[in-house]
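Apart from one protein chain that is not included, each protein chain of the complex appears where it belongs.
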């Protein structure tokens, strides 16, 4: 965190970009949220379905799953349309599996009943941190969909962790731990880590990767500390947007 | 056009929905336009590429192509993600072929030079008329991308028809010809027609389909007349948005 | 229609190629027709199936669908085999959707009962106009299949429009409207239009496309007039072949 | 060959169906042959291509390859269209590999020069024995294509085995060896064998399969003897059709 | 079999490589066998499944099927992973169809009951003859799986041919018939033949292919004679491994 390695964005190491969570932005979906982290925009929608995957059928338990996509020109250079290529990339599958696991960990599967909620996270514009924006906004969309079921009297209460779940990226940039990397930082970072946690600091998922040389345990600790603060801030924004605070 | 068959929207037969064309809405694309026809939102981006398809290579001529997609929950009921299904539907391919043909007909392939422009049209929210919104907005995105090349001195002028190209749907609803159908009208129409034309009434493409019984030539004529007026209005909006009026 | 722009084939503008419709040409199919338009040969078969698509199941209504294919060397230069490529092209899907829509518009879905008829249209040799030959011959194959059900006492009468449905292409060639383009004309035409109509002139589907510059409404009108005459002639041939005249 | 097990067709054990080989039946192909074995019709076309597969490039040698397909309603019950399913079945791949190997074994790869000939064999109507009809007709189509190159002065002579190559099926039906099985026999046979040989009895390929219990070496010998006679007859017909006799 | 054409391996024409059949090598499978023919290793497992293919459902009969694969670096040069390519090659499908047919011919479908056994044959290391090793080892795996059902009292006895089924390759190398070709011989052979037979010499399947010029019936006879001896030897090894001798 030396003054000699300022971030391209001019932000302090622990300073996040402007975050805006806009619930109910989609006309047709049961729940939705447009998550904006700086210049990254991810549209998250929640669809409630009666049918569940075969492996939970008859269990009385529900299932939350996620799909992720990027608009072809959400990126600096155009990315090939996966529908035209005929298959989703490994990166896409990896990210949507992460989103799904994270939101399932936030959900009380027995309390939600034998139904499925499908979270679609589509990146309208990318500037780093799309997967963490997707999880943070996806939680809001899921909460709105469950709230609708509560309003209809289908569920007694929202079957989600009261502590909420959000996600943020951290990295090592210029030798220092920084939070919420934008594309310019992300593409030059020495390490990249994504933290999915609850508002009270419990871990849902951690993925940390050396981008160049292996890095020391201390650096990991610094990123973890930044993430804890950042997640608490994101959860506060979720609560404000949802009126659950 | 009998008073006994009012449109669900309350609009007059020849009355379009509110149309908004917002150019330069995408941070990364060479050209872009968010086309809004009522509650239908289509994000159109233009990407300039150096490489051209094999069949024009070495000809000194350029190529314009288009891709079309819908966000899974842009629709009333969720539509399966084509990337996950592993193939684009026939409807998608048919629409993107239409968009591509329409914009190529608007372009001077020799004047644009041996490069390709790829137009991505992604439906963020659907309420009928997505393909006509895509063509109308795609023309604006293409114009903005070409204008960028003019500003850079790469092209002497924008290699597009000065009369501009726009598209609108018409239909037979309750026995009368109406323009710019929304989803409620579209799903109950007796016929459905899409017109792609220039501002001065020349035909680029017409697709008219009986949804139930075959319909008379007179009804086709009435739809055609509505379309001519509507296209002129859309071209005026394109010119206003582009400052080309 | 100036004498200065004669057609490559030497035909008059409104003169069709020799058309032959040969019903019952396929040993195994419930209905069939070999449709020959000049050097274009399309083999159309109708298969009756008990199961219907999910969206009509339980409705008491039937469904007509179509598939289209070209033998690899039906064309001047060999076309890649779609089965080997692993996907049907957009052109193929677009054509088979058109055939299916056209024949459904000709069918009384309630009267045919909850069954499906699948029309396969396979191009044995191509010389322009394969989709219009497929619709014209597909109607005959469908009629023969329904007639078989009538003979078996399953249906009281053939659930098809008594006016019959046929299709023909028109185009602008050398500035004049001409009918039933062969490959040489088709590849040099200024506009290309396909008309699907009943024998009494009602419209099932119109698709008109500028191949180069946009074209005037008058030219469209001339093509439409030629099509009306041509369709009437084709329907007469269908009736002769079917013995329904 | 007991009188107590007559063939459904009433043919003698060694009696083939009517065989007709019609060369030059396809307008566009460099070589073609419609091969008819009774009610089985296979259209074989030969396409000459300049580019060769990577593994022979620069060798000065050519390559012959084959593709096989069935029209969906060539069969008693409709077969799914492979292009729509998105992949060729194992049976199709197995058959087209057999056709390709057989015709390559008949060709002088060095003498044909560094070009590829692609043989398309499409079954218009199936009644057993489609792969043997394809090989027998494919040889004729290949010969016609090479003859065209000889006529153009590109090749000094046809680079094919002077003994010609043909194929026939044999089987065990009702305990006796029989030749050229139709569908009714084929589906009830105890063993099925396909023989690809030259007119003078040299072996190109043999595939023999027990359909129920394993069978004795003697039965194989009887089938082999029938095949030798049948192949000689087919080669005579090839020579008559080609004028090479 | 002239002394002037010794085999690369130094083996006599009728001499097989060292063959080892190791049953019960896989911890999880109901039956298994590692089949080793010299440096060729094929792992064969048998999985018993309750559900059967649609075409035998309700018949009271069972079904045996097979799948085949090669590890990417089982071969001299790396072979592309089929899972990554997205489709199995024609060679793979052809081989697994052969394995399946061979083992079905060895099975009493009625006696095995309405269940399916799936034989997976995966090549860990390839040095020629992988398909014959797969059939020989697959029979052992299948026998072990059935034996397990006998031990559980589900079946009264193993529903397989008491004569056992095994497979071996023969070829023409240096003009002479030889048995059990390794890769060095296989890639230079004039003909290649695979024989699947019972221990008492009945034929299950024969596939013989000319690799260069067509070959004489006498050469086929010599290969067949070698195969008979080799199969008898392999069946003896199967019986020793299974304790069924």
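A, B, C, D and E are the chain letters, set down in written order, and residue numbers restart from 1 in every chain.
The rule is simple: a residue touches a chain if its C-beta (ideal position, glycine included) is under 8 Å from a C-beta of that chain, and two chains touch if they have at least 3 such contacts.
All values reported here derive from a predicted model rather than from experimental measurement.
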Missing chain touches which shown chains?
A, E
Among A:150, A:202 or A:240, which one is in touch with the chain left out?
A:202
Which of A:56, A:105 or A:184 touches the chain that is not shown?
A:105
From the list E:20, E:56, E:71 or E:225, which touches the chain that is not on show?
E:71
From A:27, A:87 or A:239, the answer for touching the chain not displayed is A:87
For subunit A, residues in touch with the removed chain
87, 90-91, 93-94, 96-97, 101, 105, 161, 163, 165, 191, 197-198, 201-210, 212-217, 219-220, 224
Need a quick check: the contact residues on subunit E for the chain that isn't drawn.
26-29, 32, 39, 43, 45, 47, 49, 67, 69, 71-76, 78, 81-88, 92, 118, 120, 122, 124-125, 127
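FYI, only the chains that are shown with their structure count from here on.
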Reported most central chain by Cα centroids is C
Specify the chain most distant from subunit D by Cα centroid.
A
Can you check whether subunit C and subunit D touch via the same residue numbers (shared by over half) or via different ones?
same
Where does subunit A touch two or more other chains at once, residue-wise?
86-87
Answer with line, ring, star, complete or other to describe the graph linking chains that touch.
line
